[in-house]
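A protein chain is absent from this complex, but the other protein chains hold their places.
All chains are identified by letter, namely A, B and C, in their written order; residue positions are counted from 1 within each chain.
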């Protein structure tokens, strides 16, 4: 059971990280929005960390089954997501470094 | 005594907040660097929060003296700092809203 | 001590995720961003494997699951044509959401004995989100892949039904919060949430799917963060928060660029066949159309050409042909540039990715804001499978569904050439008066085919001259 203090600490981290996300994402130019979607798709598979724990602790048969499916699914997401992003971005690198056209997104 | 867990949580918050600071401050245009210095000067007096606790708990004579000086000093910093910033920025507001000339600092 | 090191590794990984997104803010650093993200992910996985309490059996299962997952993930990621990106992202997304939902459910079953009230509320929220993103993403992928009908399916009172389903799930979660031992409530919560994910997407048109995917991405991030709160895992919280923000901002940007509200996207059933929309039968009315050699002649004779690609170019996969065609024109001394509307195609940056795939240098791709003032100086605008993004009705027709959306002012150029297959409307399902403009020439046909023919005409004519 979580103490209130732990929960509030979590909220602190959530709030500051969300703020950071806002600031960072706002600067991504339109040019890169599709790769960004692919990248964050890969990052959203971070629940893999939780899945690994559930599966690794192998408490009950149920938890093993659910953990197994979860790890497989999350791995598909992270592997697929990064490969898609990588593939997309490779295309942006073909030319000699042209002037970095960074416009402030919105 | 702090547990390792609490310390690592603190480091987490420090790192994410520092990252946020980096992203936010980088966008401040040169025009506003002096007011920014004044503002962060005021914010750095946040140790007032710690001073208030030391003084308010009034444990020993020593702690009372140190806490008293600390609260006075921190209050000078925060009050002075905000007034200076405010005074500076008032000057930037005299005109009708001209086109927001936000250049990315460096 | 070991746990401390794991936590420090998570800290490094969290910073890595932040840097990864930060480096996405410019093309030259974007690949570095991916590497940072990948490295952070690997670090997070390795650190997790060092946790106390993992059993030998557990490690064996983990190894098997990671292998199977990679075996599915690699082809999913590698063998994907650029045009199928949106649905692949949606599909990959549904997998991640499935994992998030399952972890939440498993955690409940394992810990239900000592779960606090707030914890239970967060956990319930997390399970609902995970399940609805799972089915929602599957539906979105199905619509985009055209396995499911693209058109929004609506019926009267639909929104009420949807909210009733979501409301029922929420009520059950509240009952669980009041007494976390009510295990029997979990299955109905799951079913209701899965159903809600389906119902949510049913009334949304296939073309609105990218916005929906961004939004589902945001939900997935928030569910990861919620999971992090429940598991007291700070890395999950940070990654989830970054992700949640990212999806939200992208969805907002897309909505704003289309001049529509969130509500309209989610509940507006946009993209339905509009009863009153004329000209969607494909009959060719009062328009001037040109043959391939006429069009090629005009293009060759001009000094500056601006190509406006749209969804049609993506459908026809014409980007490589376009590149060849532009090369041919440039060999004739014509200045060729591209005007990219922010919502051209079906994803933000869709055209950029496709043209980059075809090696068009990205300094030739001009944003709407950059190019719009220059159209009066342009000789020929070549509208290639674009429709709504050049529809002048957005400027003046208050009753048009796209009224207020900023468009490319191609009608200010000396001549406009439109390549599409018919007179059928685009995503918004509305007539485009640009096609009836006296200075517009229609060149009918599939984008890839037409551009190929034009290239032959341009280079062929040059050969003829050089004989």
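In this text, a contact is a pair of C-beta atoms (placed from the backbone, for glycine too) under 8 Å apart; a residue touches a chain by one contact, two chains touch by 3 or more.
Predicted model only: the values in this text are computed from it and were never measured.
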{"item": "Chains in view that touch the one left out, judged over the entire complex", "value": "A, B"}
{"item": "Absent chain, residues of chain B that touch it", "value": "1-2, 4, 6-7, 10-11, 13-15, 17-18, 20-22, 24-60, 62-64, 66-95, 97-103, 105-106"}
{"item": "Hidden partner interface residues of chain A, rising order", "value": "4-5, 8-9, 11-12, 15-16, 19, 23"}
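As a convention for this text, only the chains that are shown with their structure count from here on.
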{"item": "Joint neighbours of chain C and chain B, given as chain labels", "value": "A"}
{"item": "Inter-chain centre distance, chain A versus chain B - centres from mean C-alpha coordinates, in Å", "value": "32"}
{"item": "Interchain centroid distance [CA atoms averaged], chain A/chain C, Å", "value": "16"}
{"item": "Chain C residues counted as touching two or more neighbouring chains", "value": "14, 18, 22, 234, 238"}
{"item": "Residue list for chain B, restricted to those that touch at least two other chains", "value": "9, 12, 16, 19, 23"}
